[in-house]
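Only one protein chain is missing; all other protein chains are in place.
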Amino acid sequence: MTSGTARVRVRYAETDRMGVVYYANYLVWFEVGRAEWMRALGTTYRALEAEGVQLPVIEARCQYLRPGRYDDDLEIRVEARLLSPARVRFDYQVMRPADHARLAAGHTEHAVTNTAGRPRRLPGPVRSLFE
Amino acid sequence: MTSGTARVRVRYAETDRMGVVYYANYLVWFEVGRAEWMRALGTTYRALEAEGVQLPVIEARCQYLRPGRYDDDLEIRVEARLLSPARVRFDYQVMRPADHARLAAGHTEHAVTNTAGRPRRLPGPVRSLFE
Amino acid sequence: MTSGTARVRVRYAETDRMGVVYYANYLVWFEVGRAEWMRALGTTYRALEAEGVQLPVIEARCQYLRPGRYDDDLEIRVEARLLSPARVRFDYQVMRPADHARLAAGHTEHAVTNTAGRPRRLPGPVRSLFE
Partner (left out) sequence: MTSGTARVRVRYAETDRMGVVYYANYLVWFEVGRAEWMRALGTTYRALEAEGVQLPVIEARCQYLRPGRYDDDLEIRVEARLLSPARVRFDYQVMRPADHARLAAGHTEHAVTNTAGRPRRLPGPVRSLFE
């Protein structure tokens, strides 16, 4: 298991008329979180795709604990885990450092496929990022 | 438990560079599904909010079974359930009638609050929609 | 010049904390409008892409006249025009039939390219859709 963090600033576009962040946007921030996790380890998801590897999401879950608001500065905490040579999992926590609030917690699971969508194994160097 | 359906046509905006629907959009369609479920029962979520009742999402989950594609005509099947006087749950299935494929399955759980975000009970007439 | 219409129902996801539709979403509805314009004429943008033709947007403009609100049932009116063999334009009006309000007016201009992004001419049958 390895971990990382990312920062996002809540956009007006991400709020809804309840005055808080619309719930689907947390999944977008999860994506930002795992991209920055990978960048911090020295590679990028873009580079991974260029090598013919994709990580389509097969399951996502999110628990909403406290509402996020416009312009909040948020920290996405990520933990990455290899479930099998062809399946990975990320766990996320969305924190608001200003008041130490935890806004959300969730996870995603991903298959490992080639660019045609066929299952394949993670290349060794990528696999090592998870360990 | 009561049920309903909604139709959505996949927008270009909802696809990503993998050529398929971006995963967070299924949660948007879940929202469309529960709105149409309520409309079919003779009221609307807009009317509910006008009465001072909100149903913020406290948990969402989605399993991604097959990719949706641009311009797909999809059916969102919804089942609504009262978990308690102050908590409701919706279960969803996203179907593609053209090839009888099930693209996704998931659920959301919602608190019942007033417009200030304080817990409250569902009004009787709304409660009866779930039964 | 040919014309068409599409209907959209405002989603909660499309509102913002000002309580109205977030401005970028009108461009998404413009996309829905031109897709339905093409469908009404007997083909689809998906089919067009399958033939190797893309219509990337090179300019978009929108004037916001009155705010759209959650659950509004809107009509997107579309007029399509050939500017040259390799350039097309769509003009849009977003109407709310319930109160005959015009919420927005705008246009998009599109290049005609192959799937590699190189300029090409519209195929004859597609060209005739605009005339």
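Every chain is named by a letter (A, B and C) in the order it is written, and numbering of its residues begins at 1.
The rule is simple: a residue touches a chain if its C-beta (ideal position, glycine included) is under 8 Å from a C-beta of that chain, and two chains touch if they have at least 3 such contacts.
Computed from a predicted structure; not experimentally measured.
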{"item": "Of A:R46, A:R102 or A:R121, the residue in touch with the unshown chain", "value": "A:R46"}
{"item": "Touching residues on subunit C - with respect to the absent chain", "value": "18, 20, 23-25, 27-28, 31, 54, 56-64, 67, 108, 117"}
{"item": "In subunit B, positions touching the absent partner", "value": "12-13, 15-20, 22, 24, 69-70"}
{"item": "In subunit A, positions touching the absent partner", "value": "9, 11-13, 28, 31-32, 35, 44-46, 70-71"}
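Note that only the chains that are shown with their structure count from here on.
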{"item": "Mean-CA-position distance for subunit C and subunit A (Å)", "value": "32"}
{"item": "Between subunit B and subunit C, centroid-to-centroid distance (C-alpha), Å", "value": "26"}
{"item": "Junction residues of subunit A - those touching two or more other chains", "value": "18, 20, 24"}
